[in-house]
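Below is the structure I would like to discuss, written out as structure tokens.
Missing here: one protein chain of the complex. Every other protein chain is in place.
Per-chain residue numbering starts at 1, and chain names A, B and C are given in the order in which the chains are listed.
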Amino acid sequence: MTTTDSELVTTSLLKKNFPKSILETHCHRGDETVVIDRKDLLSICEFLRDDEGCSYEMLVDLTAVDLLEQNRTPRFEMVYHFKSLRHGKRIRVKVRLDEQDCSIDSIYHLWKAVDWYERECFDMYGIHFNNHPDLRRILMYDQFEGHPLRKDYPMDRQQPIEELREIEERYHYQRDV
Amino acid sequence: MELKVKQVKRVDGVKEAFYIPAAFGGLRLTVKHFFRNLFGSRDVVTINYPEEKRPVSMRWRGRHRLTRKDDGFLKCVACYMCETVCPAKCIHIEAGEHPDLSIEKYPVRFDIDELRCVFCGLCVEACPKEAIRMDTGVVAMAYSSRKTFDFTRDLLRDNYDPNQHESPKYGDEDLPRPESQESALPNSQGIPAS
Amino acid sequence: MDLILEILSIPLVQSILKIAFIILLFAMPLGTVLTLMERKWSAMIQDRVGPNRANVGNYTGNGLLHLAADGLKSIFKEDTIPQGANGFLYLIAPFFGLIAGVATFAIIPIAGPIGDFTFQVTDIEPGLLFIFAITSLSVYGAVLAGTSSNSKFALLGGTRASAQMISYEVFMGLALMGIFMVYGSTRVSDIVNGQNEYWFGNLIPMWGVFTQPLGFFLFFTALIAETKRAPFDAPEGESEIVAGYFLEYSGMRWSAFMLAEYVAVAGVAVLMTTLFFGGYHVPWLHLWESAPQWLVTLLQIGKFSIVTIFFCWLQIQLRWTLPKFRFDQTMSLGWKKLLPLSLANTALTAVVVLAFM
Partner (left out) sequence: MSLATQQLSSLVTPPPQGDSDTSIMKIEIGPSHPAMHGIVRFTTYLDGELIVGMEPEIGYLHRGFEKESENSKWIQVVPYTDRLNYVSPLLNNIGYSMAVEKLYGIEAPRRAEFTRVIMGEISRITDHLTCVGAASMEVGAFTFFLWFIKAREYLWELVEEVTGARLTTNWTRFGGNATDIPDGFFDALQERLDKVKDIMDECDKLLTRNKIFIDRVKDVGTFSKEDAISFGFTGPMLRACGVPYDVRRADPYSVYDEIDFEIPIGSTGDCFDRYLVRMEEIRQSISIIEQAADMMPAGPIMTDERLMHYPDKKEVYGNIEGLIDHFKLVMEGHQPPEGEVYLPTEGGNGEIGFYLVSDGSGDPVRVRMRPACFNYVEAMPAMTVGHYVADIVPIFGSVNMIGGELDR
């Protein structure tokens, strides 16, 4: 599955239009990937959506990767997967985020699906999305401390809501806490 | 293959504009089912469970059992393969040395917490000695106490049912006996010397 | 012995006995058995087995013991009152429906009279108007239960129930106008006797279903809507507002709602039998003039029961066949389709009656 650079239409388009902000590109196993600078995320996403040659109408997935155990800096990678229905292409856009300053511009106004994906990413990784209108936890409860998918969150740590637990123990199992 | 698209048909006929025809059509069908089940052959897939049991497939992954060699020794060599591969971490093995020198290593403890088990069958695949199997055909395990679900090595027999044996036998009396005196070395059943 | 006969000939005693007979031996058992039959019959429609687990020893009676089990269970269950509920209204609400359902049976004759003795609690002059009056009473059951439970789902259910039942009473009345005109009376015995006449010699009995086919459909629809059963069970709305107006009830009071529903089902069935299927009259029986009186009465009770059970079955069959209406669709069906149809039916009947009778 070797793909030459000339076939990677989107990559070359992005390289032409944003020569400075494309940090790295590769095509591992046929997945077209560009790593971009954090500052230009908004303009690149807008370009990807609106440009005739790209027209990625659909945001398929948005997530992050924690590379703590790989001892990489920057620690986090934001991963966006886009799908173009018109051209039948996919692209992966990655942004590297430092641990100290893990915030990134929100792209919620470009695709409607972004809203919840960014909330989930915030919930799981603690990545802050600037300008997101409603950034709060989605899968975990509000009192939850920490961000469970970070690699330094211990696997076996438990955080039951104490009040509920007390009620359950006392009234359900007749045990004192 | 090229992309073929089919537009689904929304039925909008004259018949669909009234309530009555559909009601009669529906009644005809349900009445057919009603009388077929009332008088004719009952086309029912329900099983009256405790009385009837569904025949399970040969490949059904049920409760585990530990297999034995012809002479009644456990096949298990306590290699920890199943414990390593288990995604639910429900197997716990302690290996021990055996006085019988022909057996190098054997499980002093082999516990399976059946409440944790997810019945994936990875342990069966991982076992190099075919010592653990899930082919007992036991579909449901319903016991009244959590303790009952901790299956120890000697309980992992083919036909063990805690509901029927009030006090499970921890001895070796119902295991196949060794043929000759020579092979009947002390504690040769894989039972730890107490 | 004479004393007993004398006491029995007192009208009041007769009425009390008849009430006891009809309620204890007809209405309530029918309603109770229907709660089980609904489950058994629906199981047959749906290729299931149905309830068959309740047992004494090893005897299950193919599910029959579930009746006893259900009754015992609901008696011994805690009768909860939700916090903030209006206690008094909450407690009495379940019995409105039950009373209304049972009262329907008061004017239904289940067999022909023998001499002075009628198989009917009372044969009052207003007849069916009494039914309308009584069924409007059952609205209060739903409304009071809904509003007094202090639950939003119950409130939604109660409002839906009140709107639906009050609307459908209109069409119920209008659909029966034709019957009143054709048989010239609102008295039930007149209507039943009117249906014992024949067209074309002795060929077709003048049953309501033949004289008023449209009225039959309209009345049946309106009655099903009035009893809040599928496809008109939006007030219960089990999938969106959980159980509607009786959501908060438990134990015996919940059972009262259930029993009221099934008594109402039986009530619908006896009304349909009486008004549209000749009541207790066995068709063409008058041709056999030498029939002994006791046999005739038995045949009449038998015919009445069979048609009643058929209509109970039909209602249950309909429930498990049709999807249910949304609440606004129920209302628009009533006001936009049934109302014009029943008005047209009334007008048409009036013209025909004037022209030919």
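Here, a residue touches a chain if its C-beta (ideal position, glycine included) is under 8 Å from a C-beta of that chain, and two chains touch if they have at least 3 such contacts.
Only a predicted model underlies this, so the values are computations on that prediction, with no experimental measurement involved.
Novice: Based on the whole assembly, the unshown chain contacts which displayed chains?
Specialist: A, B, C
Novice: Pick out the residues on chain B that sit against the missing chain.
Specialist: Against the left-out chain, chain B lists 1, 3-11, 13, 15-19, 22-23, 25-26, 29-30, 45, 56-61, 79, 81, 84-85, 87, 118-122, 125-126, 128, 130.
Novice: Could you please point out the chain C residues that touch the chain left off the display?
Specialist: Against the missing chain, chain C presents residues 42, 45-48, 84, 150, 152-153, 156, 230-231, 233-234, 237-242, 320-329.
Novice: List the residues of chain A that touch the chain left out of this view.
Specialist: With respect to the unshown chain, the touching residues of chain A are 1, 28-29, 31, 33, 57-61, 63, 65-67, 69-70, 79, 81, 85, 88, 90, 92, 111-113, 115-117, 120, 124, 133-134, 137-141, 148-149, 151, 153, 155.
By our rule, only the chains that are shown with their structure count from here on.
Novice: Which of line, ring, star, complete and other names the graph you get from chains that touch?
Specialist: Here the contact pattern is something else, fitting no line, ring, star or complete shape.
Novice: Going by the average position of its CA atoms, which chain sits the greatest distance from chain C?
Specialist: Comparing chain centres, A lies farthest from chain C.
Novice: If you average the CA atoms of chain A and of chain B, how many Å lie between those two points?
Specialist: Distance between chain centres: 41 Å.
Novice: From the mean C-alpha coordinate of chain B to that of chain C, what's the distance rounded to whole Å?
Specialist: Distance between chain centres, rounded to whole Å: 52 Å.
Novice: Of all residues in chain B, which are in touch with two or more distinct other chains?
Specialist: Where chain B is concerned, no single residue meets two or more other chains.
Novice: Inside the complex, what are the residues of chain B that reach chain C?
Specialist: Residue positions touching the partner: 19-20, 23, 26-27, 29-31, 33-34, 37-38, 42-46, 48.
Novice: Within the complex, which stretch of chain C touches chain B?
Specialist: 41, 43-49, 52, 217, 317-318, 320-322, 333
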